[in-house]
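Below: the structure, in structure tokens.
What you see is part of a larger complex, with each chain still in position.
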Amino acid sequence: MTVATEAAPLSQAERDRAKTRRWRKALPALAGLGVTAFVIALWHVASTSGWVSPVFLPPPASILSAFLRLFHTGYVDSTLLQHIGASLWRVFSALFFSVLVGVPAGLLIATSPTGRGVLDPIVEFLRPLPPLAYLPLVIIWFGIGETSKVLVIALSMAPAIIISTAAGVRSASKSQVNAARAFGATPLQLLTHVLLPAAVPSILTGIRIALGAGWTTLVAAELVAAGRGLGYMIQSAAQFLVTDVVIAGILVISAIAFAFEALLRFIERRYVPWSRNQ
Amino acid sequence: VDLRIGWQPIVEPSRVPQADGTYEQATGATVTWNRFEGGADVVAAIASGSIDIGYVGSSPLTVAVSQQLPIETIFVVGNIAEAEALAVKGVTTPEELAGKKIATPFVSTAHYSLLTALKHWGVDAGSVEILNLRPPEIAAAWERGDIDGAYVWDPVLTQIKSTGGTVLADSADVAEWGGPTFDAWIVRKEYAEANPDVVEAFVKVTGDAYAAYLADPEAWNAESAEAGKIAELSGANAADVPLLLKGYVFPSLEQQASADFLGGGTTEAIAATAAFLVEQGRISAALPDYSGAVTTKFVEAAIGQ
Amino acid sequence: MSELRLNAVSFVYEGARTNVLDRVTLGIGKGDFVVVLGQSGSGKTSLLNLAAGFLEPNHGRIILDGKDVTGPSAERAVVFQDDALFAWSNARDNVAFPLKLRGVSRDERNASADALLADVGLGGQGDKKIWELSGGMRQRVGIARALAAEPEFLLMDEPLGALDAMTRDQMQELLLTVWSRSGTGALLITHSVEEALFLATRVVVLAANPGRIALTQDFEFGRRFLAGENARALKSEPAFVAAREELIAAIHRPDYEVAA
């Protein structure tokens, strides 16, 4: 027998409590907005009062106008949207390939001693390589086309994904792994049905870190014969001390990264709620 | 006093007094040497007050002045001659450049020279595929056959020439066509006003080094002590140093003061570069007058010593 | 007939000084229901983990149908002391897991899982996420999952410890029914001597430190219950009561006590 429970009228205390709760929920967003506003105000004062030369820190207003200019007329032969398109394509191709390679590599490292023996030295060797130093080798082997650019970005993303995947796989509890094996899971099934799901939150964290790394590498990658792209745009502007374009470009990168970060967090909350509920 | 110098690893005579510590002795200042890989960073460092004297090419110099940074040119290192050139493969006349891939480090003096040369030849810059690559990457792309040519400097230029590249034009030619490029030493105005004697001593030592080289260029051969010092500081091969030194036309102190250089030519060259950069859409506006960014004061004082 | 055998098995955890198990010999045939009793820390879970193939003995052998056991496999399903459910799926998918491994179609395995959930008193709760289940509910999901595997041997580590008396009785009856119907060999660890007597065809008492078999005794109460006798009546039979006293004494024989 299920007894239905009608909602009793709320007491004053209960209403107060609900109010506090609503407040508490809104607080982070408010604080965030407050800080952002404060930073912009400080920036405005700094750049207009002459603390910092406007050549190096143009006031927020001129960033806005640079932004509009970029949008309508563009810079270095392309509009802002074209630059964004080129860079997005590169970063997400790179993400695609680094997930494609990094997740299996991480799984292998975490599960197979031989896999670890073979892959670990390779990964650990590649990980600290400075893109600025190996660009000539990349060009020799992969030319000056998109391949090289995507490769450079992917190389900067893969380690975070590999390491996070491996760490995530190891986070599956011993008894969960034992359970699966006792129910006759083949190594492959163990991987797909237990280790991989257990690693998903960690892989998502890895992707978040990797995307950050990818954006920072974009500029280095676009040193390679790019004719378009946010990194290329920023690079060119920086050389000519067109600081408003530099800052506008940086802000665009941040905004895009922000949007994808939000998306990833949404995915995390929506699809791996268990990672927060254990 | 302190003297903070921003230098670039370019093969030129002042590396020798730099290695010998002559600047310290002559200026009486505590000298700090900061190495930069490109003019843009030198400009940023000067603007932030991190360095007092810096080495820049004519493009970054023009950009800095156009942005009204308080700097002035105190010494012209020299006009770039054979040191930078357009080397190509499978192209014999400028017209054939259309549709070809030519690489150059953007914003550099080479980039400026390339665009000036194309304009001189009447080749539409839009019809040539100009790629932005740094010198080492240019070498790699050339090796692979990804590019048909490059406007670049040594040692990559030599590397290209030794693997089938022919020179279509060098910066000496471009200078004749009205687009001289040069490297120069610049100083923060504020520093120059406060320490005129230090700046003067700096110019004197640099001038002396140039004089020593110009007196007998052949003496600075691969085995010489000078070449050794230059190689050690810059990272170049000692064997390549004599050739690299020939890439510039180094003016003596007297020539510096003349109308060809600080006495007038330099200002014109900066103005021309600025006009060109505006045309290319890289900077928004040129100044009406660039003479404030050039001074003969220090070379004249050095000559007088 | 199929048999899972521990042959003079000794085991010590890496880095530990004393053996956890010392020359334990134990056979579980199909159709056997072996219940292990013993003090907390006497090595029961370790014993089960060895039988399951999660641990390797340092001495002795573990043999299934004449072959050395080298790891876990599908014919030995396990119910864990900590539930070991998969936090990323709901109750139904957890129960359906062994079926999924075998490639049973989604509809079929969901139907089986729902039926099993109903058997363990969780009908209609298949959509609940693992963290939305109470402790006792989780245990029952773990049991349902093991039953779904339809194993030849069912290894259970205190599977009914977090259940109220009536639910526990129901689960005991369920286990007995499934066991007799399927001809499984069962190994169950419990702290309830009554449970042991009611379920077991053989009760094994483990003495502690090092874990070794102190007593083995066969019983018929479970079979008699299945044959139709009344559970309450069985449990108040003098033989049952006497056996209970005896086993309690055996578990706590002072010379077997855990060394301080």
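Note that the chains are named A, B and C in the order they appear, and that numbering of residues resets to 1 at the start of each chain.
Basically, a contact is a pair of C-beta atoms (placed from the backbone, for glycine too) under 8 Å apart; a residue touches a chain by one contact, two chains touch by 3 or more.
All values reported here derive from a predicted model rather than from experimental measurement.
Copy numbers for the complete complex, expressed as a formula over the labels shown, read A x2, B x1, C x2.
One rule holds in what follows: only the chains that are shown with their structure count from here on.
Here the chain at the heart of the shown protein, by mean C-alpha position, is A.
Rounded to a whole number, the gap between the C-alpha centres of chain A and chain C is 47 angstrom. Inter-chain spacing, taken between the CA centroids of chain A and chain B, is 40 Å. Mean C-alpha position of chain B lies 83 Å from that of chain C.
Every residue of chain B that touches chain A in the complex is listed here, in rising order: 38, 40, 43-44, 47-48, 60, 63-64, 67-69, 103, 106-107, 131-134, 136-137, 139-141, 143-144, 146-147, 277, 281-284.
Within the complex formed with chain C, the chain A residues making contact are 173, 175-176, 178-186, 189, 193-194, 197-198, 200, 272-274, 277-278. Note for the complex: chain A touches chain B at residues 53, 55-56, 75-76, 135-137, 139-140, 143-145, 223-227, 232, 235-236, 238-242.
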